[in-house]
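Just one protein chain is left out here, and the rest sit where they should.
For subunit A:
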Amino acid sequence: MKKKLIFLAVIALALIAVFMLIQAGGHWDYVLKLRGKKVLAMIITGGAIAFSTVVFQTITNNRILTPSIMGLDSLYMLFQTFMVYIFGSAGLTAMGKNVNFIISVGLMGLFSMVFYKLLFKREGQNIYFLLLLGLIFGTLFQSLSTFMEVLIDPNEFQIVQDKMFASFNNVNTELLVLSIVLMAGTAIYFSRYTKYLDVIALGKDQAVNLGVDYDKVVKRMLVVVAILISISTALVGPITFLGLLVANISYQFMKTYKHHFLILGSMLLSIIALMGGQLLVERVFTFSTTLSVIINLAGGIYFLYLLLKESKSS
């Protein structure tokens, strides 16, 4: 198992090295600084997305769900669209990236807190009820966004459309530092709950039988998932499909039930996918497409493959 992790780590490091060094043209301090920032952004968002997806899938006992079902991405897009709708693209620029980031994270955080509060107030609430509500809210946000997108000027819509796809091309340094601090804090807070993941994967009844304070632990985990998703979405844009992809590749590749291997594996895979995808975007397609498009394409093909394989074996 460790060998597999080392194997993934080597690939990830190799891709990072290639990314940092390719066609540098001698301007080392400029190139390394610019690329280093991108690499850092990819590592932390990739890691956060992979981590939160595996945790989310374990809690929900379902391997085809992503945290986006809670409607956080849709809320982010609604906020961006709303700002453009009200203040125009100039307003969005005037607001500045920092303010936008903080309001977006705050909004998504607030939404999840209110959501969980309402939901966990009633005892014995089913987790699928939460997902269903999330789905409904997500759809509502999406419809509202679409409504506003239809009304705004096509040029302004271009700005909104840019926001729909994750991009690492101009990540703000200050935001990066802030995100790293927030995510590191969350990770440290979460570390004492990781041991429960293996047991929670057995289902609620088994987890309770084995002494896990199920409701409390799951609530904490959902909060962590919401924080991580909010930060990475606000930093680079909606990219939760990546999580679905790398989590499932990790299950297949690692072939274990132990979550510390699964999580580490999926995080490394996520970094590999982002690095490889970004290299393709920059060097092969010379920025004529975006990373999200490549990831969605590769992910879609992989899922078709999974489906075909499943139907063959059964």
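By our rule, contacts are C-beta pairs under 8 Å (C-beta built on N, C-alpha and C of every residue); 3 or more make two chains touch, one makes a residue touch a chain; residues count from 1.
The rule is simple: contacts and distances are computed from a predicted model.
Student: Could you check which of "K+/H+ antiporter subunit F", "tRNA N6-adenosine threonylcarbamoyltransferase", "Ubiquinone biosynthesis O-methyltransferase" or "ABC transporter ATP-binding protein YclP" matches the UniProt name for the chain that's left out?
Tutor: UniProt lists the chain left out of the view as "ABC transporter ATP-binding protein YclP".
Student: With the full complex in mind, choose from A:Ile16, A:Ile69, A:Leu130 or A:Val199 the residue touching the hidden chain.
Tutor: A:Val199
Student: Per the definition of touch given earlier, which of A:Leu118, A:Ile136 or A:Val208 contacts the omitted chain?
Tutor: A:Val208
Student: Write the list of subunit A residues that the hidden chain touches.
Tutor: 61, 63, 123-124, 195, 198-199, 201-203, 205-206, 208-214, 257
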